[in-house]
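What follows is subunit A.
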Amino acid sequence: MLVKDYMTRHPILIEPRKHVTDAQRVMTEAGIRHLPVVGDGKRLLGLVTRQRLAIQPHQLASLDVWEITRYLADLTVADVMVKGPDLHTISPDATLEEAADVMIRHKISGLPVVEAPGNIVVGILTETDLLIELQDLLGAVDAGWRVVMRVPDRPGEFRKLVRAIGDKGWGIMAMGSVRTPKDPKHWDLILKVRWCGREELLDVLRGIPDQEIVDLRETRPPAAGPAAG
Partner candidate 1 sequence: MHSRPPGKIGQPVIRVDQLGIAYETRQGLVHAVREVSFEIHRGETLGLVGESGCGKSTVAYGLVNYLGRNGRIVRGEIQFQGQSLVGRSEEELRRLRGDQISMVFQDPMTSLNPVMPVGEQMAEVLTVHRAMPKDEARTRCLEMLRRVYMPDPAKVLERYPHQISGGQQQRVVIAMALLNNPALLVMDEPTTALDVTVEAAVLDLIADLRRDFDTAILFISHNLGVIARVSNRVGVMYAGELVELAAVDELFADPRHPYTQGLLRCLPRLGRSKASSLLHPIRGRVPAPDRLPPGCVFEPRCDYARQACRAERPALRALRPGHHTRCLFSDEIDAAAWAPPADEGRPAVADSRPAAAGGDPPAPILNVAGLKTYYRHPSASPLGVLGLGQTDYVKAVDNVSFAVPKGRTLGIVGESGCGKSTLIKTLIGLESPSGGRADFIGFDINRRVSQRDLAIIRELQMVFQNPDATMNPSYTVGQQIERPLRRFKIVPPAQVHAEVVRLLRAVKLDEHYYDRFPRQLSGGEKQRIGIARAFAGRPDLVLCDEPVSALDVSVQAAVLNLLMEIQREQNTTMLFISHDLSVVRFLSDDVAVMYLGQIVEIGPAEAIYAPPYHPYTESLLAAVPIPDPTVEQEPIRLEGSVPSPLHPPSGCRFHTRCPRRNLLPAGGQICETTEPPWQEAGGGHRLYCHIPLETLRGLAPVVKAQA
Partner candidate 2 sequence: MPPSSPATVLPARPARPPLAQRLRAGLDVLLRSRVALVGAALVLFWVLVAAFADDCLIQPACWTGSPDYTPTPWLARYPFDKGVGPILGAPSAEHWLGTDRNGRDLWARLAYGARIILTLAPLSVGVAVLLGGALGLMAGYFGGVVDELISRLLDTVIAFPQIILYLIIIAALGPSAANVVLAITIAGAPGIARLVRSLTLDIKTRDYVAAAQTRGESPWYIMAVEILPNASGPIIIDAMLRVGYAVFAIGTLGFLGLGLPPPSPDWGSIVNLGRRFIAAGHPWDALWASLATASLVIGLNLMADGLSEETQRYR
């Protein structure tokens, strides 16, 4: 559950001297939203995002047509990239929670992953990668039963549930817990159970005292990833 396990390795990179239109073309063709800008030896210098490529009206307001053309023609990646204190990065050994925290705090959708000495780019972590982690976390990759139980906020509830399923020899692929929204006295536990039938599972779950079945449904693995070649 570290950044290095979920980041995209070998991201497409660009050099600061390149023209903005090059960056635009690369991003469109590759279908990416973040383009790390690197110097020699893949040292991170900045980050180009789609928003950065959009030209702000106020920059052009005072220019006439000819000047606009020249302005655009001279624009390099170095001119538009995010840099300095606005450039946020994450280490490959950081946890995903840390990465999410950085992204939420600064309202950004992607983070270049850099190694400490020399700021070498080793990957990129985007919202998509976090969503993939969420998907994995909830066990959506394999078929099974998705169960949500509401349990009181006291010790031992979790154990009761796990033991009830474990005793039957069924498998738990994934589990998570959140405080029930708008009800601080309860927790919602989510589990992915497999190797069992619906009725027998319901029987077991109903037999657990003080716990309430909020939701039970069958899940199938998601369709194969996007753009399968």
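Selection rule: all candidates are chains of the complex that A comes from, given by their letters.
Methods note: a contact is a pair of C-beta atoms (placed from the backbone, for glycine too) under 8 Å apart; a residue touches a chain by one contact, two chains touch by 3 or more; residues count from 1.
None of the values given here were measured: they were computed from a predicted structure.
*Asks:* Spot the contact partner of subunit A in this complex among 1 or 2.
*Replies:* In this complex, the candidate that touches subunit A is number 1.
*Asks:* Okay, in this complex, where on subunit A does candidate 1 touch?
*Replies:* Checking each residue of subunit A against candidate 1 gives 5-6, 8-10, 12-13, 26, 29-32, 40-43, 117-118, 120, 122, 132, 136, 141, 224-229.
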